[in-house]
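One protein chain is absent from this view; the other protein chains keep their places.
In this document, chain identifiers A and B correspond to the written order of the chains, with residue numbering beginning at 1 in each.
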Amino acid sequence: QPISVVGSWSSVSLHKDYELPFWTETLPEASDDRLEVQLSSFDQMGINSADVFRYLSDGLFDIGVTLSDYVVSDAPELEGLDLPMLAVDPIQAEKVSEAFWPIVERTMQSRYGAKLLAIAPNTPQVVFCNTPISGLSDLRNRSVRASGRSTAEFLDALGARSEVMDFSEVPGAMERGVIDCAVTGSLSGYNAGWYDVATHLLPLPIGGWDHAITAANGDFWSGLSTEDQTLIATQARDVFAHGVWSNIADSAEQGIACLTGEGECRAGSPASMTLVATDEADLETAKEILSTKLLPAWASRVDADTRALYNQHVAPLTGLSID
Amino acid sequence: MNILTSLASRLLDATRFVSRFANRLIGGMLLLVVALIVVEVVLRKLGLASLRGVTEYSGYVLAILSSWTLAHTLIERAHIRIDLGYSKMPPVARTLLDLVSIFSVVLVGWVIALHAWPVLARSWSNGSLANTPLSTPLWIPQLIWALGYIWFAIAASVLGVRAVLAALLQGRAEVQALIGMTSESPILDAAKEERR
């Protein structure tokens, strides 16, 4: 019986360029065709992205993938992984995600009885605006569509008004001025044609890196042979996730190149949004909000063990510890 | 035997009363949603602070509406049924089909009610909070929602029992009045009522 895997959004690069070849070709080959996989994605299954891990723990499928931002209702620990501006560049982002591994592993086990297999990013979640801005501080008093709770908290701390809105409603709402700005992945925004309605791009990862978490159902996992467990775990982490991480810098650059025309765009014809330069003052402001508002808020939502794990593994990297 | 019928009748009256009361409350919530949304739009247009959570609470109102209004809709016979085969049957067969229908509602009602409960139980044991700035504990709206499905299952069962008693003791006309198929649409009923 094939292993049933439910991947992330069928339309995004993470699924098409990484999950699809990994689960349908790389892994079966590595197992000498012992393992057979049936892959779909949560949107094709008609599953709400926030419910994937609930279904995984109910045993509806063997392996499931969803974005950490979507499941913070059930597992607030995962919100820490993707806090706005915790990691500003791709190299730092990969290190942070590795440092978070013990926390995520423990959370998946305790919340869903599931085995963590991989943490892999989409593109950084940046800001699209339909009105001229020259930096982070210009978001004050503007209404901005946020992608999740911590992004909303970050925007509110900046003095912006955060709005909740369906992804598909954003272009129309921005065009008609219902909202001024919106946060989403740079390549997702490019693919959805947001450059038609937005004029300015602020390339700071305000919505984090949009991490996708891959995990296996506990019963399924314990029913595997040790050999298969080792194979799947190492392949998922070292081949699949590593493959995504090694291209993330390039994807981030691609997103910017395709949206602004600055650099070579391989995904199609480049748009001509204005790239807003980020300065030290913006980064300082962001870091200030992160350390005084977001981290303490997150720390208050998780248990003492998680806080200890954070201080032990993540704080040395970011220089921000929690009490 | 008559005692049984009148007992079931009184039980059904009580069920109807509670269901109508639930609908009245939800009607009030719907008007409140209208008011809050309009205030939110005006505040946003004026660039003033926005009411946090209108979107979130409207979603909960719809979820609560989706379960709690089902019982009243069932008792009012407003769930759409297709009369393609039904209308061509002799009266005895129609009565049987009406009973088959009400017991499939009972079955589906209980299956849903029993599966709604774990959603709530998990949010409770997990301490799940909505992924919004308000961080509402999800078990609160989910409890109200799940109770709505349980009430629907109870109401359907009461109606089912009452209809069986009617079929055994009172005759087809009574069954028809309780669970028979109506041909008129609720919207048209309303329009006619208004013209009177």
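The definition used in the following text is that contacts are C-beta pairs under 8 Å (C-beta built on N, C-alpha and C of every residue); 3 or more make two chains touch, one makes a residue touch a chain.
Note that in this section contacts and distances are computed from a predicted model.
Visitor: Between "Two-component system, chemotaxis family, response regulator CheY", "Multisubunit sodium/proton antiporter, MrpF subunit", "Thiosulfate oxidation carrier complex protein SoxZ" or "TRAP transporter large permease protein", choose the name on the UniProt record of the chain that's been left out.
Guide: UniProt protein name of the non-displayed chain: "TRAP transporter large permease protein".
Visitor: Just name the one of B:L4, B:V34 or B:L48 that touches the chain not displayed here.
Guide: B:V34
Visitor: Of B:L12, B:A116, B:L129 or B:L178, which residue touches the hidden chain?
Guide: Here the residue in touch with the unshown chain is B:A116.
Visitor: For the chain not shown, which residue from B:A14, B:A78 or B:L169 touches it across the whole complex?
Guide: Going through B:A14, B:A78 or B:L169 one by one, B:A78 is the residue touching the chain not shown.
Visitor: If the missing chain were put back, which residues of chain A would it touch?
Guide: Answer for chain A: residues 1, 4, 40, 44-48, 50-51, 54-55, 58-61, 164-169, 171-173, 175-178 touch the chain left out.
Visitor: Please identify, in ascending order, the residues of chain B that touch the omitted chain?
Guide: Interface with the chain not displayed, on the chain B side: 23-24, 26-27, 30-31, 33-34, 37-38, 40-41, 45, 55-56, 58-63, 65-67, 69-70, 72-73, 76, 78-86, 97-98, 100-101, 104-105, 108, 111-112, 115-119, 141-142, 145-146, 149, 181, 183-195.
Operating definition for what follows: only the chains that are shown with their structure count from here on.
Visitor: Using the touch definition from the top, list the residues of chain A that touch chain B in their complex.
Guide: Result: residues 50, 54, 69-70, 72-74, 76, 111, 141, 143, 148-149, 152-153, 156, 161-164, 301 of chain A touch chain B.
Visitor: In the complex, go through chain B and note every residue touching chain A.
Guide: 44, 47, 49-50, 55-56, 122-123, 126, 128-133, 135, 138
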